[in-house]
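A single protein chain has been omitted from the complex, and every remaining protein chain is retained in its original position.
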Amino acid sequence: MALPPYADPLERAWHRIYQVICALVFVFLIAPILVVIPLSFNVEPYFSFTEKMLSFDPAGYSLRWYDTLLTFGMQAPEAPRDGAWFADMWANSTWVNAAKNSVIVGFWATILATILGTLAALGLSRPEMPWRRTIMAILISPMIVPIIIIATGMFFFYSNPCGIIGIECGRLTSTYLGVILAHTILGIPFVIITVTATLSGFDQSLIRAAQSLGANPRTTFFKVVMPLILPGVVSGALFAFVTSFDEVVAVLFIAGPEQQTIPRQMWNGIREQISPAILAVATILVVISILLLATVELLRRRSERLRGVSPH
Amino acid sequence: MADSALLTTADGRPLAQALAEAQGRARRRAFWLVVPLLLFVLVSFILPIGQMLHRSVHHDGFSANAPAVSAWFAANPPGTQPDEAAFAALAQDLRAMQANRTAGEAGTRVNYVLPESRSLFTKTARSAKDMTPPFKAALLAADPKWDDPRVWAAMRSSSSAYTADFYMVALDFERGPDGSLERVPENRQIYVYLFVKTFVLSGLITLICLLIGFPVAHLLATLPMARANLLMILVLLPFWTSLLVRTTSWMALLQGEGVINDLLVWIGVIAGDGRLRMINNQTGTIIVMTHILLPFMILPLYSVMRVIPPSYARAARSLGATSWTTFRRVYLPQTLPGIGAGSLLVFILAVGYYITPALVGGADGQLISNLIDFHMDKSNWSLAAALSAMLLVGVLILYWLYERLVGIDRLKLG
Partner (left out) sequence: MKKTLILSTALVGLAFSAQADVTVMSWGGAYGAAQSEGHLKPFTAATGIATVMVDSDNPATPIKAMVEANNVTIDVASLEYADAIRLCDEGVLEPIDASILPPGADGTPAAEDFLAGAVTECGVSTDIWATVFAYDTTKFPDGGPVTAADFFDTTKFPGKRGLKKGAKAVLEFALMADGVAPADVYATLGTPEGVDRAFAKLDSIKADIVWWEAGAQPPQLLADGEVVMSMAYNGRIFAAQVAEGKPFQIVWDGQIYENEMYAIPKGAPNMEEAKQFIAYATSTEGLRQQAQWISYGPARKSALIDPLVFNDGKTEMAAHLPTAPENMKNALESSWEFWVDRDAELNERFNAWLAAG
């Protein structure tokens, strides 16, 4: 922001201070995320920078914590790294298994949340929608209700889902399906918010135009509506995925030992021994979030360009 | 007006009717798109929470395991002195409890209303098998506490499965000897204190977020678009980064031998043995939660500030207002919707926070969610449900306010 030419010295001074404050806040926002990256290459099992690291001595850095991520939990981590070692790692490494679980749960939760959420957002965006605000409030509430309340409610319900109608039909706790359903609920608000936001700039007359040109509802949806809201749908889906990928409380309550996800393992690690291996996981996750953010930003710009809306 | 003036469609139906039908169809079509999700949310989200909250008023741990005493309470009005029949019923129930291993369960239920009475049940149940009439004497010989009217008042209030006792406990009250409500002694008061603390800390965090988020949002809103977008990444990246990752990083930064303390020692601000305690206490909770919630403040502020035309401020200045007056009287009022939206959102999210306090809060940085978890963990489900219900009511009121003042559809993510 440029100062107006009529600013007096006091205002100039204040403007400097203001810029410094903003810079400090940006540091506060970003430093904690970046600091884990170098720390994860620490050769020592410490949580701070060592002398060697500060003098950029290569001996102060190593990939040992990344190696730990692969070998921890393996039957024979010391074996020569051939096919058998790799198979052992793929089957038994605690973190590799956690990553597989996170991806499985995240993938299905995202698919479910995106399909259901996009359909609902299409309905909610129609001007004729009855009880619009109430329904919207209900669908967004999983984002607002404290997670501990959601998780405890689901714990009882999923322990005996048919108990409410007085029969036994197995349980959803300690199953992948249970965790997936829980994460779907948590991801839905994000899909609704992003897709309705995209639809709010959507010109409804485009639908009428398509229909007047002879397109049936199906063609109209896939040829006109879908391409325009796709960026919103994709960023909603990414939000839903990240929500699932980062979720730990519902997993703590619902998942069994088979469904341990990355956040669940991190939770264990943080509460017990915070070895730099946790920082290595953190670094990988930071890189993933940078990639996801970049994707969302690109999508947002593309969507705005397509709809002819000026940015912001 | 004659009937002929009524507008009709091409096929001769009255236009108003045709329009109403078409609108009805459109309403139904819109509604059907929402139905699958609405059902899903109702069944796997609203219903489980309702079911859990039901536990806050329902607990049959005593009534189901002490049927004889419960029957005696039902037959005799409150205030009746327990007679030999009552003690005989109690002895009978205690024997059954020992056989079915339910003394702990029944005792736990009474223990909610009257602390330190669980052991009374488990201990007496172990010797109940050999008791002979008169039972009053036998029970008093086992433990004189059985003569305490408080014990009988507590058992009476436990003898029906539906109860408001758990709300009483969650508000730090207990029942006196005559059945009236009393505050619990100070060294056992905890719930009200934690609720107040949760709201105060959330308020404090909201305030800090507002104070440091406001200048940043203003900067982003007034910079040229290209640079603003670049800086915006710095706000959005934390938003997209795993909560556990951010918590981990803060642990690395804040701990005694962590990066910040090392830095401060190195530049000589503090001595090596005077390292600051910034984690595993309230300070840790505040710092880390502020970091995590800050983007939720900056984004709504930014979207409001972006559309404030700079010409108002210029007009104020040209009319002779100082820069401070311009800010206070012209700019600030226009940002109020953003301040309201951001503050409410941050406050709502802060009040229900669990993970961060659990990991970096130590003993005094715990919030009400952590206490709910503690009671869940200890199988005190009814109490956890009562605390949840109270927290939920608070959050829903705030949510309702948000919906009234800001509007759910104005919620934006990035």
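As written, the chain order gives the labels A and B, with residue 1 at the start of each chain.
Criterion: contacts are C-beta pairs under 8 Å (C-beta built on N, C-alpha and C of every residue); 3 or more make two chains touch, one makes a residue touch a chain.
No experiment lies behind these values; they were computed from the predicted model shown.
Only one of B:A226, B:I267 or B:A363 touches the absent chain when the whole complex is considered: B:A363. Among B:T163, B:Q255, B:T335 or B:S369, only B:Q255 touches the chain that is left out of the view.
Residue-wise, the contact with the chain that is not shown comes from B:T108, picked out of B:S44, B:S63, B:T108 or B:T356.
Within the whole complex, the absent chain has one touching residue among B:H54, B:R95 or B:K123, and that is B:K123. Among A:T50, A:Q211 or A:N268, only A:N268 touches the chain left out of the display.
Taking the complete complex into account, residues 47, 104, 108, 155-156, 159-160, 170-178, 180, 256-258, 268, 271-274 of subunit A touch the chain not shown.
The chain not shown here touches subunit B at positions 100-105, 108, 111, 115-116, 118-119, 122-123, 187-190, 193-194, 255-257, 277, 280, 362-364, 366, 371, 374, 376-379, 381.
Here is the rule we go by: only the chains that are shown with their structure count from here on.
Distance between chain centres (mean CA atoms), subunit A to subunit B: 23 Å.
Of all residues in subunit B, those touching subunit A in their complex are 23, 26-27, 29-34, 36-38, 40-42, 44-53, 55, 212-213, 215-216, 218-219, 222-223, 225, 229, 231, 233-238, 240-253, 255, 257-259, 262, 291, 294-295, 303, 306, 314, 317, 323, 348-349, 351-355, 359, 369, 372-373, 376, 381, 384-385, 388, 391-392, 395, 399, 403, 407-409, 411-414. On the subunit A side of its complex with subunit B, the touching residues are 1, 4, 6-7, 11, 14, 18-19, 21-22, 25-26, 28-33, 35-36, 39, 46-49, 116-117, 119-120, 122-124, 126, 128-130, 133, 135-142, 144-150, 152-158, 164, 181-182, 184-185, 188, 190, 193-194, 196-197, 200, 235, 239, 242, 245-246, 248-249, 263, 266-267, 270-271, 274, 278-279, 281-282, 285-286, 289-290, 292-293, 296-297, 300, 311-312.
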